[in-house]
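Got a structure for you, questions after.
Complex shown without one protein chain; remaining protein chains in place.
We call the chains A and B, going by the order they appear; numbering starts again at 1 in every chain.
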Amino acid sequence: MSEIVEHEPADVMRIGIVTVSDRAAAGTYDDLSGAAIRDVLSRWIASPWTEMYRCIPDDRPLVEATLLELADWHRCRLIITTGGTGPAIRDVTPDATMAVCERLLPGFGEAMRTESLRTVPTAILSRQVAGTRGTSLIVNLPGKPASIEVCLSAIWAGVAPALRLLGGTTFANSDSAPVRGPRAETGTARV
Amino acid sequence: MSEIVEHEPADVMRIGIVTVSDRAAAGTYDDLSGAAIRDVLSRWIASPWTEMYRCIPDDRPLVEATLLELADWHRCRLIITTGGTGPAIRDVTPDATMAVCERLLPGFGEAMRTESLRTVPTAILSRQVAGTRGTSLIVNLPGKPASIEVCLSAIWAGVAPALRLLGGTTFANSDSAPVRGPRAETGTARV
Partner (left out) sequence: MSEIVEHEPADVMRIGIVTVSDRAAAGTYDDLSGAAIRDVLSRWIASPWTEMYRCIPDDRPLVEATLLELADWHRCRLIITTGGTGPAIRDVTPDATMAVCERLLPGFGEAMRTESLRTVPTAILSRQVAGTRGTSLIVNLPGKPASIEVCLSAIWAGVAPALRLLGGTTFANSDSAPVRGPRAETGTARV
């Protein structure tokens, strides 16, 4: 689990990566989805950022507490979860996310499902949501490693603008980020 | 109204068909939508199943009670409603469904509206939802007979996987079912 670097500059954006999976938390298998999120963010974000990583079981109070810790205490501007978005009884990530968010952004879930459905018919089952809490944006991704880049691509053009609207600062996109048009949006980034 | 067959084998899946319509319940016209659901299921499901049919007026407490009876008492794994999904004051089916479901599956409503909108502009008015209660999946369809196969086609690839995730058993799709790729999913069916 990564920890806060003691002398991290105040303007380095913190991003939470939260893997929600009984089996990954128990060490039954490697957390490939969390690694996929890390890989995508490394390629798409050009400005400095630091990661806060958590790998926890599918326990709703624990998911809520983890999101609250990352948003309110550690001031992560962006928190990306993976896993627990299906209809099974142990899938609780969207429920925990809705409980801690002050407002939901329905367009994120719609866009991710629409994009996923092009290749994965069972994406219709995903209950993934996105929402805001204070100046933090929380986004649910499915647990399947192959779905990470597909879903993040579908919403990425809205992520930097959302952070700017929520708190004035945002990150700069790299040239490989799936953002159409000029990179002007990132000109407002302070990081 | 169909009744439970006394000596029905325990592994025959029960499916509820619920027509919600003041006029059909009063006998003013034949229930063509309920018949359309029956026809589609007969063509698409290859494993044994038995139907529990209800035709009731647009009365919210009655719709809720009927869904509870079919899900909790009769253990219908799949419950398909037709009718009462519009914005009119008597349309209460989605409200009753949301009241009895423990979790909603927003992808189902999105997919059915998107598919319906290709041919019916007023499909935008449909408030149809889908959700789960225990091991049951409840899906709302519009009341128009022509919309039954269109809407079921849009979600069918997710229905058998949803039942498996909810309760371990599911049904086997026939070769004519609108499920892309191999029928492997149905290999997990116990029925």
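Of note:
Quick note on the criterion: a contact is a pair of C-beta atoms (placed from the backbone, for glycine too) under 8 Å apart; a residue touches a chain by one contact, two chains touch by 3 or more.
Everything numeric here is computed off the predicted structure, so don't read it as measured data.
Touching the chain that is not shown, out of B:38, B:127, B:144 or B:164: B:127 (per the contact rule at the top). The omitted chain makes contact with just one of the residues B:31, B:64, B:110 or B:149: B:110.
Contact with the undisplayed chain is limited, among A:55, A:148 or A:162, to A:162. In the full complex, chain B touches the hidden chain at residues 86-89, 95, 109-110, 113-114, 117, 121-127.
Interface residues of chain A facing the missing partner chain: 103-108, 110-111, 114, 132, 137, 155, 157-158, 161-162, 165-166, 179-181.
Keep in mind that, in the parts below, only the chains that are shown with their structure count from here on.
Inter-chain centre distance (chain A to chain B, centres taken as mean C-alpha positions): 33 Å.
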